[in-house]
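Every protein chain except one is present and positioned as in the full complex.
The chains carry the letters A and B, assigned in the order they are written, with residues numbered from 1 in each.
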Amino acid sequence: MRLLVFALGFGFLLAVPFLTQSIGQPALLTLASRILIYAIAAASLNFILGYGGMVSFGHAAFFGIGAYTVGILFAHHSSAEPLFGLIPGSNQMLITLPAAVLVAGLFAGLIGALSLRTGGVQFIMITLAFAQMLFFFFVSLTPYGAEDGIIIRRTNELFGLNMRDKTVLYYVILAIALVFFLALWRVVNSSFGAVLKGMRQNERRMAAIGFAPYRYKLFAFVLAGMGAGLAGALMANFLRFASPDMMHWTKSGELMIMVILGGVGSFFGPIFGAAAFLILETFLAGWSEHWPLALGLILLVVVMGTKGGISGLFDRFGGRGK
Amino acid sequence: MILILEQLLNGLQFGVMLFLLAAGLTLIFGIMGVINLAHGSLYMVGAYAGTYVATETGSFWLGLPAALGAAALTGFAIEALVVRRLYARDHLDQVLATFALILIFNQLIVLGFGRQPVFTALPSGFGGSVELLPGLPYPTYRLLIIATGLSVALGLYLLINRTRIGMLVRAGATNRDMVRALGVDIRLLYTVVFGLGALLAGLAGYMAGPISAVQVGMGEQILLATFVVVVVGGVGSIKGAFVAGIVLGVVDTMLRAFLPGLLRLVMAPSDADAIGLGVASMGIYLLMALVLLVRPKGLFAAGG
Partner (left out) sequence: MKKLLTAVGMAALMATGALAEPLKIGVITTLSGPAGYLGADARDGMLLALEMGGGKLGGVEVEFVVEDDGLKPANGRQIAEKYMQNDGIKLLTGIIFSNVAGATVPDIVDNGAIYISPNAGPSTFAGAGCNENYFVVSWQNDALHEAAGAAAKELGYKTAVALAPNYQAGKDAIAGFKRMFGSDVTEIYTQLDQTDFASEMAQIRSAAPEVVFQFHPGGLGIAFLKQYQQAGLLGQIPMVLSEPSTDAVVLGAVGEAAIGITATAHWNRDFDNAANAEFVAAWDAKYARPITYYASQGYDTARLIASALANTGGLDDLDAFREAVRAADFESVRGKFSFGQNQHPVHDWYVLNIVSDGNGGAKAVTDRVILADHGDSYAADCKM
């Protein structure tokens, strides 16, 4: 049953380019691509937030770092001057994407190692603090456009595909998202995932039976940072642009809103959450200039009237209940 | 020397402003466990309501009760209609709900007052400056803000340490389950605390009007710094909010004022500016990270 639903969902995603064409709304493909990218970022946040109980309010920092890695590598590729005099630039997706994931993971390691010494509200605020520091760093990074952002004139190359074609780019993003979610599924359902979930429920008990919480949590934090970095790198390729706005605290907030809206700790929740948030934002903005009012009211109704976000709603209607 | 003194005063003034906002937030946070992102909206509501009445009547002082009343009423409404239904829920649901409130309040202000920042006037008699020391003129209005902030701090101190409601507040911040178990009407306490926090936010917003801009989104600009103060001071602690507010206000002001200049003594001016500015803008976040690494619960944590 679950496999069938999954296959149907995936089939729908495959068909999106044709559907958007056939209803005469080709730009909806852009929206679909953005949803997929944000779904990756939100799912990586959900991994530590929903499964690990770590409420990170600085997750957009890793998203931004992933995007800037692509942007900076491209800048050095087009100027043909190596970064720091030794790292050559690149416009190959097979290089830039792993690089972005790696750099984001590195930063997540550093930030996580410090932040995880605290917990609760303090953890929320300290992750926010680090993200703000990175934001201000990129805002003052004049060689790469500072506040105005860095333009990536051409999307990265991959296997000689025509990446300027929006449909091709969509399928590339979809393929990467599929790989990401399969990997995430395995991690969540591995023994590591089980330990992580156990820690959220009772950290002391897990420590007592021999799992050092700090190490497990840090590892999860790094994985989540890498996921957000991947999403950021895709976003930079998709927008052909990276800017500090991507790591502003409101962006971290939006990711969190997507997770909560979709259902905290539900595997597919972030996909629903990202989709609901972006679709609402896009259509309401096209409907009225006072769209934030409508968006606010809808979000309020959703949070007051449902429990467990959109996936909670599905569960209830699906009769699967918790 | 005079310059340092003046900057200290500036830091103090910024600090009491942060304290006015943080005091309510830390109580709401500590006692009710609610992460209220809409606290900045109360600041904005106070500023708009007070400024509107002040402009219509031509009196700054008539605007004051309007600001306090509007913010407190809005606070009561938020508590009764939204937050109260979410106490039993996950903190994250409160984050989402209060985020939605920010969107709603900002757009309601746009509908009611337009997008353009509104004019605010100084209270008569507070337009000039007084010479505190020879060569140190200081705006009287800023002295008024400092005095207001310090009196509010004193008032809160008395309220919390000398009254029955203060006792409940302290108890609630330390262990809210126990307070409930002892049969105290916790709902009334919650409403009172929320209203008080809203009132202080409205006061801060109205006081800030004449020196900054009264505009849509003004609350979000200062919200983050307020949360930093709350966490550095220790969640639930008024004393912590006061100390952290003043410290962060002074540190932020001093870094901005003197760091680039000091760095210029030891390195090239362009590097000094770049690094000095970078560190100054990260200042309060650096400080928070340092405090939390040394004291993970903040400076004056209000018990477990």
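Going forward, a contact is a pair of C-beta atoms (placed from the backbone, for glycine too) under 8 Å apart; a residue touches a chain by one contact, two chains touch by 3 or more.
The structure displayed is predicted, hence computed values, not measured ones.
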item	value
Full-complex contact with the absent chain, from B:A97, B:M218 or B:L248	B:M218
Omitted-chain contact residue, chosen from B:F14, B:Y190 or B:F242	B:F14
Of B:P65, B:P137 or B:G155, the residue in touch with the unshown chain	B:P137
Subunit A residues that touch the omitted chain in the full complex	23-28, 30-31, 34, 139-140, 142, 145-149, 151, 153, 164, 235, 239-241, 243, 245, 276, 279-287, 289, 291-292, 294, 298, 301-302, 305-306, 313
Interface with the unshown chain - residue positions in subunit B	3, 6-7, 10-11, 13-14, 17, 106-107, 110, 114-122, 127-129, 137, 139, 141-142, 208, 210-218, 221-222, 253, 256-257, 273, 277, 280-281
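To be clear about the criterion, only the chains that are shown with their structure count from here on.
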item	value
Centroid spacing, where centroids are CA-atom means, of subunit A and subunit B in whole angstrom	32
Subunit B contact footprint on subunit A (complex, rising order)	49, 55, 114, 117-119, 121-122, 124-126, 128-130, 132-133, 136-137, 140, 249, 253, 256-257, 259-261, 264, 290, 292-293, 295-297, 299-300, 303-304, 307
Residue ranges of subunit B in contact with subunit A within the complex	29, 35, 82, 85-86, 89-93, 95-97, 99-104, 106-108, 110-111, 224, 227-228, 231, 235, 274, 277-278, 281-282, 285-286, 288-289, 292-293, 296-298
